[in-house]
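Complex shown without one protein chain; remaining protein chains in place.
Which chain is which? They are A and B, in the order written, and residues in each are numbered from 1.
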Amino acid sequence: MSIHVNAFDRFRAGESLIHRLDPRIKVVVTVLFIVSNVLLPDGAWLAFALAWGVILLTGVVADVGVGYTFKRSFVALPFALAAVTAIFAIPGRPLASVHLGPWDLVATDAGLIRFVSIVIRSWLSVQMAILLTATTQFPDLMHALRHLRMPRLLVAIVSFMYRYLFVLSDEAMRLLRAREARSARLTEGDGGGSILWRAKIAGNMAGQLFLRSYERSDRIYNAMLARGYTGQHLTLNPHEMRNCDWLIGALAVMLTVFLQVVGRL
Amino acid sequence: MPVTHERAVDVGSKRTVFSRNGGDPGRVPALLVESLEFAYPDGHVALREVSLEIHQGEKVALVGPNGAGKSTLMLHLNGILSGEGEIEVAGLRVTEPNLPAIRAKVGLVFQNPDDQLFSPTVFEDVAFGPLHMGLSEDEVRDRVDWALAQVGMSDYADRLSHHLSAGEKKRISIATVLSMGPEILVLDEPSAGLDPRARRNLITLLSELPHTTLVSTHDMLMVRELLPRMVIMDEARIVADGRTKELMDDVALLEAHGLEHP
Partner (left out) sequence: MNWIFLVASTVPTMLRAVPGDPALHIPDGFLNLPISLLGWILTAILLAVAVRRTEGEFSERQIPLMGVMAAFIFAAQMINFPVAGGTSGHLLGGALAAISLGPWAGMLVMASVVGVQGLLFQDGGLVVMGANILNMGLLTALIGYGLYRGVLGQSRGVRLAVAGVAAWLSVMAGALGTSLQLWLSGTARLDVVMPAMLGVHALIGIGEALITVAALAFILRTRPDLLAGTAEARAGRGWVVAGLAAALVVVLLSPFASANPDGLERVAMDLGFIGQGADAPYQILPDYAVPFLGETALSTVVAGAAGALIVAAVAVVIMRMLRRSASPA
């Protein structure tokens, strides 16, 4: 096991109500919440604030720690740079103008509101998704998606992917470390050799990893055959919807509907 | 084929003669391999005239240097590879139509637990075999519980495979075949890569399992402790087959095939 295995793990073990909810309901509610965010109009500050309140409350009930979702909620923020241009894209009361190379950009109030709203929508949605993965084991998410009509084949592929993500990432890390060990210069500055040469080394590593993965998949296939695999991917789904799941689902629907109404008042 | 009580195996100029211990001539052997030959698609011959008979309840070591053909032989035992020659498992010939039955009878545990455990969770992995045997849901669950209890890992059903230690992975690997109710366990280098305590636990576990067992290994101490019969392979052939106690004392034989006297 390596550091990376842990760095990849988003699940926070617990026994909370949220943890014990049926994963299907969790997936549905998460998607619903994100759709609701996307549908909220620009500048619906009250609704945004309430939505954040919902997240904080869920976080408390799930006992994952408010800091946990908050800390990770900024992963998507760098992407906000793409939306900076929205400030200059929308007609409205001009606030300032910038001349940048070929561009004549006029910032407007509506543009600014659009920009801030986009960032908030994204930030809220990311936090909900974080809560989902923090309270649901990935295999349970897969069961949920299977129930929600994701094709068996894709579920099988993703399940294998999840199992071997950690194994192959470790292999990739070992390859990278071996390269570093052999060329001290690569770790600092731009490294030795021409860019082409460096790219070739990296490509060889990818090729090597490809072959090892390919051969591993052969051995896995043999291990499956040895246990009677004939091409069907059979699984048992240990989940059953309980009344409490339906109740929470209904509550969540009402809540998002409420957010939509508030957002437009 | 008539079951003989004594059998000679050619070891170059040297002949080792042994009498099978614990074998009951009246019963069908748990495993019978008759002049098996196999070459990989690239032409590399990995098995030559391999013959082997294992009786019910026997615990047999398969030793020999890397590349001797041990893993290749094991892959033949439940029909993943098929060379020329005959193989019978508990009287049932290993042929295409028999494969489902054969695979339930032969519990093959691969060397690398990361290959053996291919499902996200322990439960799914241990349930894989029984599910594919067409058992009912309840039966599958019972078998998973039973198999995990056998290897002392009852609490592990919901764990993720990639979170397990090497020793735990090995025990779960064994559970994945125990849940199929096999007649013979075939383990490829089970103690490789385990720390001393995990190795000790494994040896204890294997000594407690009642199954007929074939174990390929480089761990001669484990062989001496656990496996009364030893088969030596080298360069695609079986070069010796006899009582572990006797073969272990034949230092010249061991050295000739890259093995160490423990």
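Heads up, the rule we're going with is that contacts are C-beta pairs under 8 Å (C-beta built on N, C-alpha and C of every residue); 3 or more make two chains touch, one makes a residue touch a chain.
All values derive from a computational prediction rather than experimental measurement.
J.: Can you pull out the displayed chains that the omitted chain is in contact with?
T.: A
J.: Contact with the hidden chain only, please: which subunit A residues?
T.: Residues 4, 7-8, 10, 24-25, 28, 30-32, 34-43, 72, 75-76, 78-79, 81-86, 88-91, 100-101, 103, 105, 114, 118-126, 129-130, 133, 138, 141, 147-149, 151, 153-154, 156-165, 167-169, 171-173, 175-176, 186, 189-191, 195-196, 198-211, 213-214, 216-217, 220-221, 224, 229-233, 237, 240-241, 249, 253, 256-257, 260-261, 263-265 of subunit A touch the chain that is not shown.
The working rule: only the chains that are shown with their structure count from here on.
J.: Could you state the distance in Å from the CA-based centre of subunit A to that of subunit B?
T.: Each chain's C-alpha centroid was found; their separation is 43 Å.
J.: Would you tell me which residues of subunit B are touching subunit A in their complex?
T.: Where subunit B meets subunit A, its residues are 75, 78, 80, 100, 103-104, 106, 108, 110, 112, 114-121, 123-124, 127-129, 131-133, 137, 140-141, 158, 160-163, 165, 176-177, 180.
J.: Which residues of subunit A touch subunit B in the complex?
T.: Spelled out, the residues of subunit A in touch with subunit B are 1, 5, 137-139, 142, 159-160, 162-164, 166-167, 216, 219-220, 222-230, 232, 234-236, 238.
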